[in-house]
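A single structure is presented below for examination.
In this view, the complex is presented without one of its protein chains, the others remaining in place.
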Amino acid sequence: MSAVGKFLRKIFLVDILTGLAVTLRYYFSKKVTVQYPEEVLPPPERFRGILRLYRNEAGEPLCIACKACQRACGQGCFDIEGRREEGAKTMKPVKFDWRLDRCSFCGLCVEACPTDAIRFSREFRMSGLGRGGLVFGHEAMYVEGDDLQARLCGEGCP
Amino acid sequence: MAFKEIALNMGPQHPSTHGVLRLKLAIDNEVVLSLEPVVGYLHRGMEKLWESLTYTQIVPLTDRLDYIAALSNNLGFVLAVEKLAGLEVPPRGRYIRVALAELQRLASHLAWVGFQANDIGAMSVLLYAFEARERVLDLFEEYIGARLTVHGIRIGGVPRDFDPEFVRKIERTLDGLPATIRNIELLLNENRIWQERTRGVGVVGAAEAVDFGLTGPPLRATGVRWDIRMDVPYSSYEDFEFDVPLAEHGDVYDRYLVRMEEMRQSMRIVRQALARLPGGDFTAKVPRILRIPPAEVFQTIEAPKGELGFYIKSNGTDKPERVKMKSPSFINLMSLAHMSRGNLFSDVVGILGSLDIVLGEIDK
Amino acid sequence: MSDRPALLPGFEDILAALEGRFPGAVLAVEAARGECSVRVGPERLADILKFLKAEQGFAALQDMIGLDRGPAPPAGAGRFAVLYQIYRPADRRRLRLSVEADEANPLPSAVATWRSADWAEREIFDMFGLRFAGHPGLRRIYLDEEFDGHPLRKDFPLGGRSGGL
Partner (left out) sequence: MMSPFVADGLIPLAKILAVILYPMLMVIVMIWLERRVVAWIQGRVGPNRVGFQGILQPFADAVKLFFKEDIIQRRADRFLFNISPVLVMFSTLLAFCFLPLGESIRLGNYTLDLWVARSPVGLLLVLGLSSISVFGVIFGGWASNSKYPLMGALRSVVQVLSYEIPVGMTVLTVVFFARSMDLVRVIERQKEAGVWYGFMLPVSFLVFWISAIAETNRAPFDLPEAESELVAGYHTEYSGMKFAFFYMAEYAHMVLASSLVVILFFGGWLPPFPNVRAFAFLGAVPGFVWYLVKIMFFLYLYVWIRATFPRYRFDSLIRLVWKWLIPLAFVNFLAVVALRYLL
C-alpha cells in the first residue's frame, strides 16, 4: 500500500480501531466457560479416567490374576498375587494393589488385559488428602462414582 | 565513577520463562550486555530411564518431553523404532498419523501465539488462542481419551481408527478455527505497538542460523527453506501438497508470521489426509514382546518447535541400549544469548517467547 | 581397506573425497536402513570435521551423541564413543561420524566448526565425563557443579545414589 495510505492509516488510528472492534465483538459474544461444580462437561466415552476393575454380567470379577497388566506397566503401579482354589478353572486375585500416585494413565495395562477386567472409568476427580488414600486395594478397585470420591478424600470432602 | 552493570536473575520462577529456566543477565540500564541461560531444573533423567524400559513402555514417556505437542514426540520416537525394527505401517495408519501430527502442530502453535502475545501484553489473545486450542484438544480427548499426555501414536500404527463420524467432527472443528486465527491477526498483524515490539527484535541472519543449528520456524523466518516434511518426507508426507512459509528478516515478527501461516498449512494437510483416507487396517501386527536385533538409527521429524530427532541403538533385547533425543528447543535456546545481545531487557521476553521453547524437552 | 557394503548413491563420493584427503582415516563404514555411519580415528578429527563442513557442504551439525558400551565392552571396541550426526542441505544427505573416546585423552571440540556443538559437548561431559579440548566453557549443563559421577554411564545405578547432592 502506498506510503500516503500507510501514513493516513497511522494518523487515523485504523489499527487501533480495528483492534478495539475485535474485542468489542468478543465482549458481546457468548461466553465459553462453564460454572464447574454446578455444570460439569461430561468426559467423552473413551476418556482415560481412574482405572477400575469390572465384573461380568453374572457379577463375578473378570480378573484372573494373570499379571499381564503388571508386566505391561512401565511404572510398576501393580502388585498382584493370585491363587487357584481347587475346582476353579481360573485363578482369583488374592492381592491386587494399584498405586494411583504412580500411574500416568498411559493405557498399556488396559490393552494388555486378556479379559478386559481392568478398564478406564470416566471418573476424573482424583484428588485425595493423603498418599495412603491413593493406593487401592482389591475391593477398592470396584468402588465407583461418588463413593470413590468419598473414599479418596476420606472425611475431608463435602 | 566505577561502572557496574546490574546482574539480574530472570527465573527460574518468572512469569515468562515458560517453564523452569533461569537467565543470568548483565544489564546496563535496560540494555542486555550478556545473557546466559541455565537449564537442568526439570531434568528427570529420561535417557537413563529409557534404558531400563521396553520400547512400548517408552512411548508414553515421550509425551512428557515437549508437553505442548505430545503426539509429535510419540511420532518421532515411534518412527525411529519402526525404522530400527523394519516395521511397515499400513497406509491408513500413516494418514491418520499425519492428521494427528498436524492437529498437534496446530494446537502447539495456538498455545505459542497465546503465550507470546501475553508476554508482550496482549492478554486477550491468550484466551482467544487457548479457546481455539481447547477445541483441538477435545478432538484428542474424544479420539484416545487424553488431552495433553495423549499417547495417541503407537509402535506399528495408531491405537484407534477414525470412524466416519469422528472425521466429520474434525472437519467441523477445522471449519471454526480460521475465524479465531483471523481475529488474532486482526488484533496483532497491523497493530503499531505489536510491530514496535517485534520488528527488528532478536534478529538472526540465515548463515548464523544454520551455524547455530537453528531449526523449525525460527530458521524458516530467516529465509532458509528447510522443512523435514519436504526434505526427507516420512509417514507418507510426500502425498500431500502444502507450502513451507518463509520470511526474510529473521526477527520476532517474521517468526510470528511464519507460525501463523504454518497453522493454515497444517489445517490444509489435515483436510487432505481426511479426504484421501485409504481403507485397510490402521496398525501393523506388532509382537507383544518386541525384540530388535543390534542396530542403530537416527530419525528426525518436523515437530512444531523444530527438528526433533531420536537416535536409538538396540542390542537384540526388548530394551534399547541407548536412546538420545535431539531437542529443537535445546539448540534453539543456545542462540538466545546471541539474539538478545544489544536488545532491551523487555525484548528478551519477546525473543525467548518467539523461540517457542519447552523446558521438558530441553532438560529431558 | 575395510569391506565396502553396497552404498547408497551420494555416499561414495563423500567417502572417496574423505579417503583422498585423509588416507587411512576411514576405519569402518556401515550403511543400513538408508543411513551411512563412518568410523574415524580421533587423531585428525578436527581437520576431518572442518573438511566435511567447508568442502563437503555439511553445513549443520544435527546432534552429538555419547555412547557407553559398559565397563566390559565387547572385544575390539573401547568403552566410550562419540557420534556426530551431520547434515548436508544441498542434497539432503545425512552422515554419522563415530569416534572412539575415553576419559584420558579428550577429543578436539567441534565448537569452532559448528556453534551448535557447544551445549551438545557440555551435555556429553555432564552425562559421560568425556572432556573436549578447546571447548570455550566445558562444565555441566544439567546437573549441579558439585555433583560427582556421570549418570548415563552404565555402571551408574538407575535409582541414583542415596545421600550426596
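Think of it as A, B and C in the order they're written, each chain with its own count starting at 1.
To be clear about the criterion, a contact is a pair of C-beta atoms (placed from the backbone, for glycine too) under 8 Å apart; a residue touches a chain by one contact, two chains touch by 3 or more.
Predicted, not measured: the structure shown is a model, and the values here were computed from it.
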Displayed chains contacted by the hidden chain, counting the whole assembly: A, B
Given B:W50, B:Y95, B:Y128 or B:W226, the one touching the chain that is not displayed: B:Y128
Absent-chain contact - pick from B:E82, B:E102, B:D119 or B:D227: B:D119
Touching residues (missing chain, whole complex) on chain B: 6, 8, 14-16, 30, 117-124, 126-128, 131, 187-188, 191, 193-194, 196-197, 344-347, 349
Touching residues (missing chain, whole complex) on chain A: 16, 19-20, 22-24, 26-27, 29, 31-33, 35
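Here is the rule we go by: only the chains that are shown with their structure count from here on.
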Multi-chain contact residues (two or more partners), chain B: none
Chain C-facing residues of chain B, complex: 39-40, 43, 45, 47-49, 51-52, 83-84, 86, 210-213, 226, 231-232, 295-298, 300, 307, 309, 311, 313, 322, 324, 326, 330-331, 334, 363-364
Interface residues, chain C side, partner chain B - complex: 32-33, 35, 37, 59-63, 65-68, 83, 85, 89, 92, 94, 96, 114-116, 118-119, 127, 140-144, 151-152, 156, 158
Partner chain B, residues of chain A touching it in the complex: 9-10, 14-16, 18-19, 21-23, 25-26, 32, 43-48, 72-74, 104-108, 111-112, 120
